[in-house]
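Removed: one protein chain of the complex. Kept in place: all other protein chains.
All chains are identified by letter, namely A, B and C, in their written order; residue positions are counted from 1 within each chain.
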Amino acid sequence: MKKCIKDFKVVENQRLHPLYSLLRLTPVDGTKLDGVKPGQFVQVAIDKSKNTYLRRPISINNVIEETNELWLLVRKAGDGTASLMETPEGEIVNLILPLGNEFNVTDKNKRVLLIGGGVGVAPMLLLGKKLKSMGVTPDILIGARSKNDLLELDAFREIGNLHISTDDGSAGEHGVVTMHSVFMSQWDKFYCCGPSPMMKAVAAKARETGTDCEVSLENMMACGLGACLCCVEKTVKGNVCVCTEGPVFNINDLTW
Amino acid sequence: MKKCIKDFKVVENQRLHPLYSLLRLTPVDGTKLDGVKPGQFVQVAIDKSKNTYLRRPISINNVIEETNELWLLVRKAGDGTASLMETPEGEIVNLILPLGNEFNVTDKNKRVLLIGGGVGVAPMLLLGKKLKSMGVTPDILIGARSKNDLLELDAFREIGNLHISTDDGSAGEHGVVTMHSVFMSQWDKFYCCGPSPMMKAVAAKARETGTDCEVSLENMMACGLGACLCCVEKTVKGNVCVCTEGPVFNINDLTW
Amino acid sequence: MVNLEVSIGNLKLKNPVLTASGTFGYGTEFSDFIDLDRLGGYIVKGTTLEPRQGNPYPRMVETPSGMLNAVGLQNKGVDYFIEHIYPTLSAFKSVPVVNVSGAKVEDYVRVCEKLAAETDIKAVEINISCPNVKQGGMAFGTTTHGASQVTKAVRAAFPGTVIVKLSPNVTDITEIAKAAESEGADAVSLINTLMGMAIDVEKRKPCLSTITGGLSGAAVRPVAVRMVWQTAKAVSIPVIGLGGIMNGRDALEFILAGATAIEVGTANFIDPAVTVKIVDYISEYCQRHGVADVNELIGAINR
Partner (left out) sequence: MVNLEVSIGNLKLKNPVLTASGTFGYGTEFSDFIDLDRLGGYIVKGTTLEPRQGNPYPRMVETPSGMLNAVGLQNKGVDYFIEHIYPTLSAFKSVPVVNVSGAKVEDYVRVCEKLAAETDIKAVEINISCPNVKQGGMAFGTTTHGASQVTKAVRAAFPGTVIVKLSPNVTDITEIAKAAESEGADAVSLINTLMGMAIDVEKRKPCLSTITGGLSGAAVRPVAVRMVWQTAKAVSIPVIGLGGIMNGRDALEFILAGATAIEVGTANFIDPAVTVKIVDYISEYCQRHGVADVNELIGAINR
């Protein structure tokens, strides 16, 4: 679909966790949600929070062609996202979408590892679906603080081989993601989204093993359109907008 | 009840008119709503309107001892009141109450006329109930643009003799309230609340007939507590706060 | 147990939370909602030599996250204050500070002399920054000369703590602050309101009877924090920070920017109990951050 401003209806608001809601949205005017790419995000207008002025960027978790649904996994970070999480079913939310670049995928890479932490798992679902549709069955490594912080596991199991690591060992392997045994095997490509320390650790692992690696950044942004120049990331090409040149970057282009 | 800040639950939100909702509220902590006086108002916190910063003063329409309910008749004036009108049943609204002075009532006055226009009818209901409880059956004159703009008629019929005038003649007598035939009779006292031109016309009528007259003013206010000094009315005693020295004034104290 | 006591000149405050002049009446208006004794102090409304009726209605208009006001120093004058209000204040343990406004330097002096002679008010806040009356002192507050003049005269007339309240409607507030400091001010408080204006486009009329008014509320907070930060670096006397403080987090923003104490203003209109919540939040924050003395937080930002 062409970049646009569009009203979406909340089909379902699933509270997955005290801090997370899964919003299932569909365009009010029925526009087909085609051509939305893994890694892209939306800018959501927050109408009912006194303390929120700007839109909030939320990465696209999933697109269901059959029901023309767009899924947003929303994590309570502040008043804006808190208010978005409370949006009742049937209400309208206004989105600007689709925004940003995409993860680069190819069926040449057979041994692909998707690594997601926290709300960073969101884009990995759509990416995994895409890979699977291309005949590549990805491995997915999800890191979380604890067992209860793991989200959308069933959806991930459907698209690939699921690996889990938790800080407290309550599920999967004990420790941070980069300590997981899955890294003993050889990989053609890492795709990663999560907290900055985690992405940096994965980037280090990629360099050490000579694995190609793309990460999705979450810099704070105002417009999401490349106009405000607020969300810049320092790259080998200088400061670039995460909202337009990103959010997906190959670690070779980054300065960390 | 003592002046306080208190959470109320919306028991019922009745949309009486495209521009009016009747909110029936009850204190969450069950505090008895006793001693609330006709003419007093509340300051309502508006939590879900981006364009509203201050509370909104709303006059008390009714108090039901049996169910411990406080009624607010809310008119859509701007974003703040619009958002208040949309408050779903079961939600919590925070009030500061009871605020302001009261209408002066005495069973000495037997021929009493209550005059309300627009949202100005609100305080007249509680006032009429009070008078009735004192053995005085008031006459009530309600003015509106048209038949469909008349509110709470049944409630008013219960407490006194109802008279109506509409600008377009679609109900009651044709014309503005002060043209109504009810003014042919002799009255001991007028109580009036409504748009400023109406109150001024009633005040003129009162002076011309030598009738005692109290009006309830609606000056814009910030705090409602006598601290900000924004809602002042010029009186014979100088500028005074409508929120504390009012909202009820005897026309003899006003400069109009 | 966290120490919340701070000092402004010789004035000891049990905690850094004060109320802003003109937003808290004489304090008594709020005693239904809070225990006034829990505040560090409260600054009573702007007092002038003669009684003032203030400006005509309308005096207020809501703006995005703020409000414009044009009250114009309505008050009953210093004599009325001394005779009728001052006696009632003795009922409270919190420190009362009298905000003083004037049209001429002598007005400030006379009011301060009367307070010094007839009360034991320990501190005055000198308002050289009211944007709403022709001689509201903003003339004094926008030049170093004017600020020096008033401060010097008041310093001579009042033995207690002298706080000079500064206007943000200037190119460089640190110059004005330094002028006040050099003439013996014990502290500066900032910011007073930003001069603003709103128009009713349907009526094609200004929303205020005075056309322009003073902007306050959360909207101005970033400007206030910046000016407090600049001023705290420029002077060695305590800075009292105000401007859009709505909660405890906001109050800490000012303290970390360099404020020794803070004043809560417009927020009192929205939540009359907000001040005591702020006191509690500051103490809870100190515990959470392992800070034994709130004074350690003053200006304590690391880049």
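As a convention for this text, a contact is a pair of C-beta atoms (placed from the backbone, for glycine too) under 8 Å apart; a residue touches a chain by one contact, two chains touch by 3 or more.
All of these numbers come straight from a predicted model, not from anything done at the bench.
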| item | value |
| --- | --- |
| Visible chains that the absent chain touches, using the contact criterion stated earlier | A, C |
| Chain not shown: contacting residue from C:66, C:96, C:160 or C:238 | C:66 |
| Touch criterion as defined above, residue of A:19, A:45, A:64 or A:204 at the omitted chain | A:45 |
| Which of A:101, A:170 or A:219 contacts the chain that the document leaves out | A:219 |
| Interface with the undisplayed chain - residues on chain C | 63-66, 68, 142, 169-171, 194-199, 201, 204-206, 211-212, 215, 217-223, 225-226, 229, 244, 249, 252-253, 256-257, 285, 300-303 |
| Residues of chain A in contact with the chain not shown | 2-5, 45, 51-55, 96, 219-234, 238-239 |
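Note that only the chains that are shown with their structure count from here on.
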| item | value |
| --- | --- |
| Farthest-lying chain, centroid of Cα atoms versus that of chain B | A |
| Chain closest to the middle [Cα centroid of all protein chains] | C |
| Computed distance of Cα centres, chain C from chain B, in Å | 36 |
| Rounded Å distance between chain A and chain C, as computed from the means of their C-alpha atoms | 47 |
